[in-house]
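Yeah, one chain of the complex is gone here, protein chain that is, but the others are all in their spots.
And then chain A:
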């Protein structure tokens, strides 16, 4: 009898069907992996289970009774605890206060019994490998230890179900071991665990069952041990292993290896960032599109951001056109000729409230300003050039970017990047969230830009897009380069195999 189950639930947001007839059951004492790419519906499902959202249809049952959680608090009180990817505690408060907030032991007159709380907090946290002074502010502890406090808090509430959303993303290998110890213990106590992670090694190490979501639907559910890694990956990405590669599926024309001998326009050597990136090296020649492959969390976006000066690195060298980029910051990176199209175009890219003209002008202002002034005519000319060249469909340059379609927004963003006259273009999911027709156009545009001699780095979760768009694909896993596909090897099958290949040392934590 399942502990927590949803049957045939739907969740519809304006314009999106986030969950479509999803059925999911968690047994007591089971560690159930929930996997899927971004937008597959994992978060929505978790939010349904924890009372953040209400289902639009279908049934939610908890401990064999129909249940309805109006708020996250309701779910928590019923015994469903959630540990979020980002630690959701109060950094300025002490560890003990965080652990006990709202449940502080009280003495006479209803006052908080500080001594008892500190003592009990220490006793509890030792079992999670946290041996610090619990009176310290939580924020002074390492992220891993904070995560452990969050876990201890979640379990303390007499939880029957613990939902973990990428709990290891900020943990060090040793802390991951501690976490797994705790999970095994919860498992033995009959607590059901929903475990969301993109790290395949971890899933196979700790999970009993798996449910794979894609495009809001369950595409597979069953015992994890019976599911091959490669099959899991192909189910997740929606690419049948035996499917024949369809030519022309995307808008990409073909290879552009015209400048095979030219010196690289971008060279990255030994890029490392604590826990996230380990010794990443690759090079891009002018006119070449290099893909970065891998699952979510493999370090693709981090790599791109690091090159763009927006992600801290501990070591490594970035060369643009043979010149080393010292102490990269976003401003220095732009000056060196690097243009980054961020993954989240709404949050980090366009300014939705401004017009097309103003958005494009943002990028060119610093370069064209004379004594801080820019002539309107010059801007109009540039805006006009890019609107024509990128085939931006709008009522005019003064239309608000927020009112454009996703594809045209993306083009405005590209126009803004190109207006800085970059030598290297870093594209993070350039076709996400835009419709099929616009997708092909953006893809064709990427082709053209490469043909014009730009070095392009392409990140895409769409295997087809990556394989057809890129001349070479550098495959990342857990923040390290695990393979490179070149020439005729650039196929979906090879990509999936490289992603899925079990790490030789999967038992050992990957230290650098």
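Criterion: a residue touches a chain if its C-beta (ideal position, glycine included) is under 8 Å from a C-beta of that chain, and two chains touch if they have at least 3 such contacts; residues count from 1.
Please note the rule applied: contacts and distances are computed from a predicted model.
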item: Listed names "Nitrous oxide reductase maturation transmembrane protein NosY", "Sugar ABC transporter permease", "Na+/H+ antiporter subunit G" or "Molybdopterin-dependent oxidoreductase", matching UniProt entry of the absent chain; value: "Sugar ABC transporter permease"
item: Per the touch definition above, residue among A:140, A:169, A:221 or A:399 touching the missing chain; value: A:140
item: Touching residue (missing chain; options A:28, A:129, A:321 or A:406); value: A:129
item: Touch criterion as defined above, residue of A:67, A:89 or A:164 at the omitted chain; value: A:89
item: Positions on chain A contacted by the hidden chain, ascending; value: 72-73, 76, 82, 84, 88-93, 97, 101-102, 104, 106, 110-112, 114, 126-133, 136-137, 139-142, 144-145, 148, 153, 172, 174-175, 177-178, 180-182, 184-185, 189
